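A single protein chain has been omitted from the complex, and every remaining protein chain is retained in its original position.
Chains here go by letter, A, B and C, matching the order in which they are written, and residues are numbered from 1 within each.
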Amino acid sequence: MVRFCLRRLLTLIPVTLGVTFLLFSLLYMTPGDPALLVLGPEATEDALREFRREHGLDQPFLVRYGRFVYNAVVHQDVGRSYITHRTVASEIADAFPVTLTLSIGAIFFATLMGMIFGIICAVKQYSIFDNVAMVFAMLGIATPVFYLGILLILLFSVHLHWLPSSGFDTPAQRILPWIALSSVSLSIITRMTRSSMLEVIRSDYIRTARAKGQKETVIIVKHALRNALIPIITIIGIQFGHLLGGSILAESVFSIPGVGRLAVDAIKSRDYPVVQGAVIYLALAYVLINLLVDILYTWIDPRLRTRYR
Amino acid sequence: MIFPRKNSNLYLTLLRLKRNRLAVFGLAVLVMLLLTAIFAPRIAPYHYATQNLADAFEAPSGKHYLGTDDFGRDIFSRIIYGARVSTQVGLFAVSLAMISGGLLGASAAYYGGRIDGIIMRCMDIFMSIPQILLAIAIAASLGPGLLNLTIAVGVAALPDFARVVRGSVLTISGQEYIEAARCMGASDAWIILRHILPNCSAPIIVQSTLRVGQAILATAALSFLGLGVQPPYPEWGGMLAASRGYVRDYAYMTIAPGLAIMITIMALNFLGDGLRDAMDPKLKR
Amino acid sequence: MDQQQRENFLEIRDLYVQYHTDTGLVKAVDGLNLSLAGGETLGLVGETGAGKTTTALAVMQLIASPPGRIAGGSIFLQGENLLKKSKEEQRHIRGGKIAMIFQDPMTSLNPVLPVQEQIAEMIRLHRKADADEVLKKARDMLSLVGIRPERGSEYPHQFSGGMKQRVVIAIALACNPTLLIADEPTTALDVTIQAQVLELMRELRQHFNTSTILISHDLGVVAELCDSVAIMYAGRIVEKADTKNLFRRPLHPYTQGLFRSVPDLTGNVRRLDTIAGLPPDPTNLPPGCCFASRCNIAEPDCSRSRPSMIEGETGHFAACFKLGKRGGV
Partner (left out) sequence: MKTLLVIAVFAMLFGLSGVTPALAKGDTLTVGISLGIKSLDPHTTTQAFVHTVLAHINETLVGIEGDSVVPLLAESWELLDDKRSYRFTLKQGVKFHNGEVMTADDVVFSFKRASGQGAAIKAWSSYLSDVEKVDDRTVILRTARPLSDAFLGSLGHPWASILNKKAVISTGQDYGTAPVGTGKFRLRRLVTGDRVELERFDDYHADKAKVKNLTFRTFLEATSRTIELESGSVDVVVDVPPVDISRIKENPDLEIVAVPSWRNYHIGLNLKKAPYDNIKVRQAINLAVNRPGIVKVVFRGYAEPARGPVPSIVAYSDYKNSPDLPYDPEKAKKLLAEAGFPNGFKSGFIVPERSDFQNIATILQSNLRDVGIDLKINIVDYGNFADVARQPDHDPFVNNWGNPPTSNPFFAIDPLIHSKFIGQTNRFFYSNPKVDALLEKGVAVTDKAEKTAIYKEVWDILNVDLPMIPLLAPSNIFGKTKSLKGVTFSSSLITYYGNGYFE
């Protein structure tokens, strides 16, 4: 198991290199001169040249990339923001926990409610609850996150005055962003739980458990859920990845200073070091989530355990 | 779309699909959407860019079925023209992703070994960047515009197709009839075209249908973040984003594009689910 | 157990089970009557779809609802009607008094739980015991079915098919049930393994002296293990007798057809007869004898009403009009 994890962690190296290379290429092709953006249109040609030299922007592509990798590996330094002059690490350190809290909260909410709804739907298949929940699940998938966010603000902030419309500092401020961000995942997890549970509930070992005279609730939780969990966990992992990226939308609607907004702002203002840093962190988080999902698999499904020993 | 070659297979699929009321509903909505997109200039009572500043912010009426926006443009007409943008972005982006991702995935699965490793590691890298962020980065590097938007959305969706196709090709190429064809001396291209692709078309079609919806949503999200279609060309997401400031006073301005997006996505999902159930009853969710 | 109870250990009367499906109402069990004496082993034989498993599930109160429903009849176990019991009481009877061995050992065990836990669960439900005792009993059951108790902490995927079926048997017998229903316990197994499992079942039956219903379509297995045999066709019992009589002289045309379709082991080379036609559509059962359309001795009258069981010989019943008319076929 430890060796498996180590091996997986080693794959972080090529992934990180690949991600940075991909981004470097994309940013390299992106029109717009960072020097001009930072120094303003009034800047003289000399000042622009000086800025480009200082930040190595006058160097060929590969030299820039090589230098970036060298600094990152040897000095653990991914640079400073062109605009704020703060280290990228400190900007990320400010923004990343916010995004993480936002997306963990959303996935937690989506998982909890999605699994509860999904189980009830499966157990009471074709009931009114099932039908209503499935309609809402479909709506959840079809509603753009930012639109839902706006509607939630309209309802809970403007009309009911229950919750604040923006920010992410206090518990009350966190509720709406969590709901808005989790809606798609909640819907998908509900549907997945339902279908996975339906499949498992019909399986022979559930009948075996019933034949033992086991209680229905115990059968659902102990026997059915654990078996249905594998595809659900897969979906949760995928959804968590989506949420990390999709948090950009919630961050914009609710003015949350997260890493997604940091990245988008940085792309718009051509603050290359910050774009690099933000995306690397998101990619690392994504890879780690996948690792976590794989570990969860082995914990849930003994059949997979032998494979990773 | 690639349909299974065997007529009986297709017939059975359609028969099963016909029994699924939601899927039929989805299909009907999509056909209507497509017709709307094609005949937009004939259906729309006004041109999408015609401004009439004196008529700005008019509530829905007989003259303007869905009211007018802040420039006095007819929202109904803009929604109808918007169907063009959404179908274009959705279809082209998904085609791009399907063809290039499909080819990559199929070659990875078919040739295996090092080629598989290289292709799939590249896909892993693509996938580890959140899709929306990748689309934003691509859109920024290409500049705003409908075509660039389509490319950005398509490329961001590419790895998913590569994965799906690789998975199903792997399953199929392990089966006996492929071995048999190989034993008979069939060429790689023949095997891929004649045997493998038709047999893995089911997951690809399902994935594509569901993906068109996601592409439309991604476009809307990019419009919201300011990387969308050029005004005054109407795109539902862009209309939604532009009208968000008016949501408290002129809610109807957001309701029309919002509903348009939601209905389209739901129709695509109904059809996608229906197709999945119809093509492979074993997968019935 | 007094005589009365011994005779009417299990008594199924006019049992109707129906499933609602997309294509219509499937009458899987359609007016079944069956009784079982204490300590007896009954073989329930019939084609796929005849309603054998449904009957077993009905006795277990495990008909999935929806789509299934017990539409009528009664099931008496030791004089008590199981269908009148509350859910809670039914739950205690399941596993405690009636246990079932399922057809496919590959899928009957929960893949994510260690096998001893799956046995222990049964014990915990029906016996009062602390955790250690339960575990010890579970391991004892394992060694009883011929599995080293140390393997109890392993998972089902680490066992072979035959071993899994042993585990399933261990679960079924863990609480010493009075009635055991074995639904084709060996069908999914290799022939050599089949023999081992059958041998095991024979031993255990003697050991526990449990009344048993053995569902099978394999006449050989039935001949070997059972005291009596009931033949099922289209949701009903068409013939019932003790094993020796039935094999010696089957009365119902269906049974006769069944025997003709089995290879003769004496070595006489002859072509195997098959029964012409298909069983009736369970959504649309004919009003008369369900076998009439395939029966080579059927008369127009056979299709008018249902034949009832007639005692052709002592203790040998069959549902055929011809039997009544001529005292034998």
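Brief remarks follow.
The criterion applied here is as follows: a contact is a pair of C-beta atoms (placed from the backbone, for glycine too) under 8 Å apart; a residue touches a chain by one contact, two chains touch by 3 or more.
Remember, it's a predicted structure, so these values are computed and weren't measured experimentally.
Every shown chain touched by the omitted chain in the complete complex is listed here: A, B. Here the missing chain is touched by one residue of A:Q59, A:S165, A:S203 or A:T298, and it is A:S165. In the complete assembly, the contact with the undisplayed chain comes from B:V247, out of B:A44, B:V89, B:V247 or B:A278.
Take chain A: the residues that touch the chain left off the picture are 31-33, 36-45, 47, 50-51, 54, 80-81, 83-87, 90-91, 94-95, 97-98, 101, 104-105, 108, 150, 153, 157-158, 161, 164-171, 174, 252-257, 261-262, 265, 267-270.
As for the chain not pictured, it touches chain B at residues 49, 51, 53, 56, 70-71, 140, 143-145, 226-227, 230-232, 242, 244-249.
The working rule: only the chains that are shown with their structure count from here on.
Taken as a contact graph, the chains are arranged in an open line, each linked only to its neighbours along the path. For chain pairs A-B and A-C, the one joined by more C-beta pairs in contact is A-B. Contact residues of chain A toward chain B in the complex are 14-15, 18-19, 22-23, 26-27, 29-31, 138-139, 141-147, 150, 154, 158, 191, 194-195, 198, 241-242, 244-246, 248-249, 252, 260, 263-264, 267-268, 275, 279, 282-283, 286-287. The touching residues of chain A, when paired with chain C in their complex, are 126, 202-205, 207-215, 222-223, 226-227, 300-303. Contact residues of chain C toward chain A in the complex are 60, 62, 64, 66, 91-96, 99-100, 102, 104, 107-114, 118, 121-122, 125-126, 155, 157, 168, 171-172.
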